[in-house]
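Heads up, one of the protein chains got dropped from this complex, but the rest are sitting where they should.
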Amino acid sequence: MIPLSWYLYLSAGLFGLGLYGVLARKNAIAILMGVELMLNAVNINIVAFWRYLTPENMSGQAFAVMVFAVAAAEVAVGLALVISIYRRRKTVDANEINLMKW
Amino acid sequence: MTTETLIWLIPLPPLLAFFLILLFTRRNHALSHTVGVGAALLSWLLGMLVFVAAIGVEHLGEHPFTSSVGWLPLGSDIFSVGVLIDPLSAVTLFFVAWTVLMIFIFSIGYHNFGQPKGEHDVPGLPPHGATEHGHSVPSVEPMYSRFFAFIALFAFGMFTLVVSDNLLTLFVGWEIMGLCSYLLIGFWYAKPSARAAAIKAFITTRIGDVFMLLGIVALYAATGTLNFREILYNPELLEQLASAPSVIAGLSLAGLIGLLLFIGTVGKSAQWPLHVWLPDAMEGPTPVSAMIHAATMVSAGVYMVLRMFPLLSAGWEHGAPLNTTMTVMAFIGAFTALFAATIALTQKDIKRVLAYSTISQLGYMIAALGIGAYVAAAFHLVTHAFFKALLFLSSGSVIHGMEHGVLHTEGGQHSGEHIDPQDMFNMGGLKNKMPITFWTFLIGGLALSGFPLITAGFWSKDEILADAFGNGHLLVFITLAVAALLTAFYTMRQITLTFLGKPRTKAAEHASENVRTMTVPLMVLSVFAIAAGWVGIPEHFPGLGGLLPSWFHEFVGGTLLEHPEAVTFDTVPLLVSIVVALAGLALGWLAYRNAKQEDPLRKPLGRAYTLLESKYYFDELYDAVFVRPAKRFAEGFSYMFLDRQVIDGALHRVAQAAFLLGSIFRNYFDTPVVNGFGDFTASVTQSFGRLLRKVQTGQVQQYLLFVALLAFGGLFYYLLNVLQ
Partner (left out) sequence: MTAQQGVFLFISFVILFSAYTMVTRSNLVHAALFLVVTLFGVAVIFVLLDAGFLAVVQVLVYIGAIAILMIFAVMLTQDNAAKQQESMNLNYGWALLLSALFAFALIVMLGQWPDIGGLAPALDPRRDTIAELGSALVSPDGYVIPFEVASVLLLAALIGALVVARPQKKDK
């Protein structure tokens, strides 16, 4: 009874929020959280399309699982990096980690 | 090997010797003089062979030995050069070969071969003694080999001149001798007087040479050839030249050419007014003086006019009045003969007397030729070469002996002034100290004076006087006779001062005779000085005439197309010449037999003496009229103006212009445009960079923002447009 469009609109909104979080937050961990939001939005998208378009083919869910795995891996490494940076610079402010500036 | 081949070979040995000595044997004195004398000997041998062959030919003048090669292709024809031996060149070859050989041998002893090297001797200055076992001995000339090389080159030049069959190679030989006279007069180049004399000789003869070259060019332009046989033995051609007008009014083409060529002789044979170089040329070593001023170079001048006689006398018949060229020659010859004889009366230096006497004797020859006495002039040329070479060489022997004496006296004591070994007033009584030299000098001097009968000079001089008298040229006759008187006078003066009486200085007391290499050539030449005259005794001479055939007349007279007639015998000139000779000798002896340091003639002649002693101030005149203005011109105009202002100024202007142009380019183009462009590019890049680098803030989120903006923007644009 729920049209596909609702799910898609939901995931679009969630993705936008996640994008905002990535681009606008100062704290590195908050950025990572934004990334998680985006990934979740993607997941919702995948599963919604699976359910509505090709429910007999399990590839949708399979790839949602992949996304989980990748998200986990990415968070692990990302947080390790953040911690490593914190140890060095005593800060996790993304603005201050600008060694690559001109 | 034919005679023609031998003739070609004659000039070569000395040339080879020149190169060999300069390139290889410089350090070894013995080797150098061996090469030099060997070359002279070889040329002598070849010359004698050719001469013997030549005198054996009947009428050599009509078919002489010739050989030529085509050398220079000129348009349609080829200019040939070659060799020619006719009677004139045969006798010239004879005396040149002998005198050159004698001079070469003499030089060995003159330059003290075998003596030790002097401690203070430097190349460029005459050697002044070495010490051996405590006392001074003569030292060997430091530039020994160079001397032989140069005289070898000189010999080459003369031989070339004698055997050549055309005016061009004659001129080549002429110029080579000019060069060598410069090199040899300035042999002791460290002496400023020698350098000056060398330049003077070269430039003075050059003046003559320029006119001679003009004459050669005119001749070639008029006739298209320079070959002697083609021009001089071609009566039609000579007629043509004699009648063709030249650029100078009143002078035919032949006359003009003849005059121009004659001017070359005036320079080369030191006639007035170009006589000034010859006395100064005594700066060279004595063998050089003998070579240049007796045997070869000055004789070359006379040889050339003898050779060109048909051209010079074109238009003149025997007995007719002289044409212009011959008049000029007669005048200059006679004038010079008297002029130089007067100067010779007052000279102190033994060589200078001989120098002026050479000028005077050459004047005789030129005057003889001027009046048409062809054979007489040739005869006097031959005999003069022998006795003048003899005189110069024996004066060299005297000087050498005097130097020995000087070394002796100065070596021991350091007081006293430096004695000039060439000043006759420092000599005296050398008869006993140097007997061979004395006798040979005496023979030469008598020959010069024209001592009757036994000396060669008598026969030749008498012939000239006879010709002058017989053909009615009385002015010439009288001038020459007076000159002959003066000649005998100053010759006896010379002999008396040098050899007779008592030694006037210590150096003269200690003078000694010289080595055989020096005395033997003297003896050989004295034989010729006596005997050479006997080949030319005129037929109608009382007593002796007819005993020996007048071979010289026959032989040399055959050179010309028409055999010149012998002048009819007259007792007047004969008596005049005998009287003049004997009187001059007697007067000379009388005047000088008791002379001390002062010339006994000085006081009586007074101002005239000073005039003569100063050579009529000709040197000063030339200096004021030519040399100083030339120097001023060179300094003021050529150097200061043309060179420094015009040429250097032009260069400076060019430099300034270039600099200005460069500055313009630099300031208006290079700096603003080129540099500016480069700088502009750089600064634009820099400002862009400065602008663009602000993008790199190092903040990841900003990068992400950009990425997201562009990516999504692009994506949406694409999707919206394409998928519509």
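The chains carry the letters A and B, assigned in the order they are written, with residues numbered from 1 in each.
The criterion applied here is as follows: contacts are C-beta pairs under 8 Å (C-beta built on N, C-alpha and C of every residue); 3 or more make two chains touch, one makes a residue touch a chain.
Just so you know, these numbers come straight off a predicted model, no measurement behind them.
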| item | value |
| --- | --- |
| Residues belonging to chain B that touch the chain removed from view | 699, 701-702, 705, 708-709, 712, 716, 719-720, 723 |
| Residues from chain A at the interface with the omitted partner, ascending | 1-10, 12-21, 23-27, 29-30, 32-34, 36-37, 40, 43-44, 47-48, 50-52, 55, 58-59, 61-66, 68-77, 79-84, 86-87, 91-95 |
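Here, only the chains that are shown with their structure count from here on.
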| item | value |
| --- | --- |
| Chain A-touching residues of chain B, taken from the complex the two chains share | 693-694, 696-701, 704-705, 708 |
| Residue ranges of chain A in contact with chain B within the complex | 19, 22-25, 31, 94-95, 97-102 |
